[in-house]
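Since the structure comes first, as structure tokens, the remarks are kept for the end.
Only one protein chain is missing from this complex, and each of the others stays in its spot.
The chains carry the letters A, B and C, assigned in the order they are written, with residues numbered from 1 in each.
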Amino acid sequence: MSDDSKKSPQADKSASKSDKSASTPEPSYLTAKRGLMSWLVTIDHKRIGLMYLTATMFFFLVAGLLAITLRTELFTGQQDFMSAATYNKVFTLHGAIMVFLFIIPSVPAAMGNFVLPLMLGAKDVAFPKLNLLSFYIYCIAAVMLILTLVLGSLDTGWTFYTPYSKTTGSAVIMATMGAFVAGFSSILTGINFVVTTHKMRAPGMTWNRMPLMVWALYATALIQVMATPVLAITLFLLVIERTLSIGIFDPAMGGDPVLYQHFFWFYSHPAVYIMILPGFGIISELITVHSRKHIFGYRAIAMSSVAIAVISFVVWGHHMFVSGQSELAGIVFSFLTFVVAVPTAIKVFSWVATLYGGSIRYTTPMWYALVFLWTFTIGGLTGVYLGTLSIDVHLHDTYFVVAHFHYVMVGGTVVAFLGGLFHWWPKMFGRMYNETLGKLSAILVFIGFNATFMTQFFLGHQGMPRRYYAYLPEYEALHQVSTIGSWILAAGLFLVLFTLVQAIKSGERASSNPWNAISLEWQTASPPIEHNFHTTPTVTGSPYDFPEIDKSGKH
Amino acid sequence: MAHSDSTENTTVYLNGKLVENPHEDHHHVSPVWEFSLVFGALLFLTIMTYVVSFAGLGPASLPVAMFIAFLKGSLVVGFFMHLKYEDRFYSFLFCVTLLFVSIFFTFVLFDMKTTAELNEEAGIEYKRHVEDSAEAAEAAAAREAAKAAGAAPEPAPAAH
Amino acid sequence: MSTKASEHEERPWFLAHHFDTVGQQMSSAKLGMWLFACTEVLMFSGLFLAYFILRQLYPEMVLTASEELNKTAGGFNTIVLLTSSFTMALGVRAAQTNNNKALERNLLITIGCAIAFMVVKYFEYTAKIEHGLLPGAWYSALEHGYMLPKYSRVFYGVYFTMTGLHGVHVLVGIGVLSWIYIRARRREFSSENYVAVENVGIYWHIVDLVWIFLFPLLYLVK
Partner (left out) sequence: MIATFIPPEKLGTPQMSETPWELLPTASNHAASLDGLYVFLTIVCGISFVLVIGAMLYFMVKYKKRSDNDRTSPLTHSGKLEFAWSAIPAVFLMLFFVWGELDFVKLSAPPADAIDIRVTGQKWYWTIEYPGRPVAATVAALDGEVAPLLVVPLNQPVRLLMTSKDVIHSFYIPAFRVKKDVVPGRYASVWFTAIEEGTFPVFCTEYCGDEHSSMLAIVKVVPADQYEEAVRAATTLEQGEGETVEQFGEKVYKSFACNSCHNTDSTAKVGPGFGGVFGKSESFTDGSSGVVDENYIRESIYSPNAKVVSGFTPQMPSFAGQINDDQMNALIAYIKSLK
């Protein structure tokens, strides 16, 4: 299935045929240099990508365990095994670690770092040293957030709303500085990716011949560069407020807490698109490669990524419909929220249309892509509920919102990220994972996730408020179903971890192109050599012209 | 680090036009007199900001001062930073940033103004006076100052 | 890649391994710097918005409280920063035209102006601290005979945050300019390799740009 003649790779490789057989095969980036120092001071984007992957996976585990303790505590309406103060600290840390240390860096920095230069046919990202600096800034931010645990933890919710965050005794300054520093790591990654996409493309790779994963990472990088500085100044003002108490956000000194919400959500809404856009990129790659079909509506999907990146800057007010924001501003923000819903809908329709007339191979990445379509469609549709003004008055800050953003973040980004991991694992480590274990983990994740969060939609529309430690007895039954579902989801995620780690150790060798894909990263060895390509490939066609596509016009 | 010769001869055509290397940047060196002219203009505009502030234009002084500052800013960005002669993408990037900044400003200030107006319409006393510790200290300091000045210590202002 | 250095012979010493041509490296560095300049503008925009919010909440307080600021010191600082921008631009031009002596001279003048700016700011701050025009709990203008409106401590909070953060950027600028001066002394820059000087120039002009908007807003506007 993998002989050379059938593939018509995106890049013509005739020129490089000669030197491959001549010298012994070059060692891969994993074995080229040995020893810890070779990893800690590497400027190879693939190694930095793997270091980011291990760090973000570790924090995903930590925050995931916090989530399981939360759900187990909520099994009954009364206090089970932790006090109210501890519960508040646990849910705050679950939110803060998931947002700042896992979901924002995970897909762009961990997977993007590995895949972007390979897909562009470049030797490395534009600024390799800056890339390593970005990883070490991320490590400093991680240490600071762990330090908050020691200094009395944080109990303000991941949004640090004033005036509560100004008056509470918990370690708010250390946590805000941690998020402040994590912001810089995100900015550096963003700058790196924008410049790489502009300046490092292989000859012949025009903007319309780039894989859609690159388009998604480019749009994400633009948001990272344009939105994160406002988070930096917001957290800086919050720290100044707590130390010098200048009074901008403090009502006792003439300031206004709603202004803090404006500052915070101006960053945080684009941030949720930083989280989901890379997931879109992965899904575009998975669905095309595993159904052997050219993507349906390439230009529409590429343009909708950039459109989402731009419109995401004008919709932040829908987080504040009931928070004392004026009704006129609420109406304007609600209208713009519906405008941003259209490009997202176009993407989902295009992916389903790509399946038409395909030859779908049910590998694990494809299963995750199909799970993504199910969960993300529900996540997107429930977003329409919360964008409608009058419905949001009823559903704001209830479990409906919790279910919505988990459907979009866990059901969207995390499921796409897992699919991407399975898809590129052979390329990263040169080893195939166990197919049955992969499929089993997809089933467990699907069942567990839907059991956990579908029930929370009903809790929300029954009026159960968010961040409640104890609740009315009438909500108990739904909470118990949700808690059991969270255990199944946890089991599925542990199985994913086991399958991937087992693949590195004892998976059988993977060929350089196990999925017969066309884009550039599959035209080099797996795991790739240190500077990616023996000779810089010249791009001649689109990354989705699979040999199976019937060009004879009779179809 | 072997450089492949294959990219030497592959010239890339895009819809009939030879793609000159998209990553090259031509170097522009502007003459000294241009810099001195811009510097002179900047000094003149600084004096203009002074004149505007002392001319007492009242409410119009903020927009005029902002316009002069915008002029100075565009001179610095256009000439000192060579944006005029650079690849069009850099100026596009800078304008997109200014667009996002203006979106941020207009929406927040629009929200604040309409909240104040809507509350006045509904007759709700929008800004509630909040007794705060700093203010209490200030009132205490005012009482001491009055006592030090020998005046009879009038009763402390009734708390809110 | 039309102007690509051919194999092995004079691949310039400053060309990184992952770039194919000098032009590509230069334009990447410049695009990266422009993106960083955009992040700086966006960060300072947060503080300018805080100022405009304050102006909308308490218009007359902001006007009376800003009367206490020292206009001549502010004006002098503006002139100093404009000259430093001018000499910075001349420095970049000198690097482009292989005139290393002019590059070093201009860099020295720019650093000198930056230090002068910080010295004037130091005197301004000590005057404010003496008169108690400080944010939050340190606000003691009353004892020094200033009858200021109710919330002027918040204005001084915003004043110190904006000028303080701008001052930190000037200090960082001095550090980076001296590093470039040292490299210029080592004759590293030429008409082929001047992008480092130009990037520092872009950073310095952004710092000056922020002051151009900050000065009228805080000191002058009625």
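Keep in mind that, in the parts below, contacts are C-beta pairs under 8 Å (C-beta built on N, C-alpha and C of every residue); 3 or more make two chains touch, one makes a residue touch a chain.
Because the structure is predicted, anything quoted here is derived from the model rather than measured.
With respect to the full assembly, the chain omitted from this view is in touch with A, B. Considering the full assembly, A:377 is the residue among A:377, A:434 or A:540 that touches the omitted chain. Within the whole complex, the absent chain has one touching residue among A:152, A:297 or A:514, and that is A:297. Shown as candidates are A:41, A:65 or A:85; the residue that touches the absent chain is A:85.
Along chain A, the points of touch with the absent chain fall at residues 1, 77-78, 84-85, 88, 155-157, 161, 163-164, 167-168, 251-252, 255-258, 291-300, 321-324, 327, 330-331, 334-335, 338, 341-342, 345-346, 348-350, 352-353, 355-362, 370, 373-374, 377-378, 381-382, 384-385, 387-394, 396-398, 455, 458-459, 461-463, 465-474, 477-478, 546, 548-551, 553, 555.
Within the complete assembly, residues 118-119, 122, 124-128, 130 of chain B touch the chain that is not shown.
Everything below uses one rule, namely that only the chains that are shown with their structure count from here on.
We define each chain's centre as the mean of its Cα atoms; on that basis chain A and chain C are separated by 35 Å.
Separation between the centroids of chain A and chain B, computed from CA atoms only, is 33 Å. Note: centroid distance chain B to chain C, computed from Cα atoms, is 14 Å.
Contact with two or more other chains is made by residues 198-200, 203, 226, 230, 253, 256, 259, 531, 536 of chain A. In chain B, the residues that touch at least two other chains are 1-2, 5, 7, 23, 89, 96-97, 100, 104, 108, 112, 134.
Of all residues in chain B, those touching chain C in their complex are 1-3, 5, 7-8, 20-21, 23-25, 27, 29-30, 32, 35-36, 38-39, 42-43, 46, 49-50, 52-53, 56-58, 61-62, 65-66, 68-69, 72-73, 76-77, 79-82, 86-87, 89-90, 93-94, 96-98, 100-101, 104-105, 108-109, 112-113, 134-135, 138, 141-142, 145.
On chain A, the positions that touch chain B within their shared complex are 15-16, 19, 198-201, 203-204, 206, 226, 230, 251-253, 256, 259, 262, 266, 313-314, 317, 324-329, 332-333, 531, 534-536, 538. Across the complex, chain A is touched by residues 1, 16-18, 20, 24, 27-28, 31-32, 35-36, 38-40, 42-47, 49-50, 53-54, 57-58, 135-138, 150-151, 153-154, 156-158, 160-161, 165 of chain C.
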